[in-house]
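Missing here: one protein chain of the complex. Every other protein chain is in place.
Moving on, here comes subunit A:
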Amino acid sequence: MIRALRMWAILARAALRAEMQHRVHFFFGLLGGLAVQGMGLVFIATILTRFGDLGGWTFQEILLLYGMRLTAHALWVIPFASLFQITHVVRSAEFDRYLVRPLNPLIQLMTRRMAIVTIGHLIGGVAILAAGMVRSGVVWTPVNVLLLIAALAGGALTEMSLQLALASLAFRLHSATELMLTLDSVFNSFGNYPIKIFGPVARWGLTTVFPLAFAAYFPATVLLDRTDELWVLPWIAAAAPAVGVILAALAYLFWRAQIRYYSSSGN
């Protein structure tokens, strides 16, 4: 495990250095990542300037939720951005190489390339989170700080788990990228809002079948003392980080099981 982490760090640094060769490309990549997050925020700021609140949530409260979601998203997508290339890697038989080298194939896939845009996501996410932390009125007791950190890690793991499970399908279906992009867009659009506004069916769907609510919304309601509005018990919301860990373990087992179905396209 420690060896795997060290190998990841070395390979990731090499991939990052490759991306930084072209300075302009690097700079605009960062700006592009910021633009994506910035636009989502400008949208929320614009509508809340006009309407005051959304489902009872003020702009300041949504700021915290939004910052938590984006930071968690960046934490998963920075190391795992190459997962989106799985279709290409499987179809072009590049995966053959990963199997013969003495290192976990998942780590080799992860360090295939770094996506600079995702670093822009992290910068944007942390900035919004900081603003939300200051302005949301939450008192940052040690317990709350710990809950926040656990929630960010849990949110990253939740999103990673679902994406890893979808990516695993590529070994049998030879296609997963489009599914993953769709999941990504659902996370990035629906995850940033108080999920209670989506109505009863979507609420339960986003809690069970597709556990997006655990990524940021549940822990945010705990921090903001808004658990009255939930459709689950408050302790379930507070346990969101644990859900992330469990899902991650399941997803990894699924990935391991699916690799066995890989068959090289040959050349």
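We adopt the following convention: contacts are C-beta pairs under 8 Å (C-beta built on N, C-alpha and C of every residue); 3 or more make two chains touch, one makes a residue touch a chain; residues count from 1.
Methods note: contacts and distances are computed from a predicted model.
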| item | value |
| --- | --- |
| Absent chain [UniProt protein name; select from "Pyruvate dehydrogenase E1 component subunit beta", "Sigma-70 family RNA polymerase sigma factor", "YncE family protein" or "ABC transporter permease"] | "ABC transporter permease" |
| Full-complex contact with the absent chain, from A:46, A:92 or A:208 | A:46 |
| Given A:38, A:79, A:205 or A:234, the one touching the chain that is not displayed | A:38 |
| Option from A:15, A:30 or A:165 whose C-beta touches the chain left out | A:30 |
| Absent-chain contact - pick from A:67, A:105, A:120 or A:244 | A:120 |
| Subunit A, residues in touch with the chain not shown (by the definition above) | 22, 24-25, 27-33, 35-36, 38-39, 42-43, 46-47, 49-51, 54-55, 116-117, 120, 175, 178-179, 181-182, 185-186, 189-190, 193, 197-199, 202 |
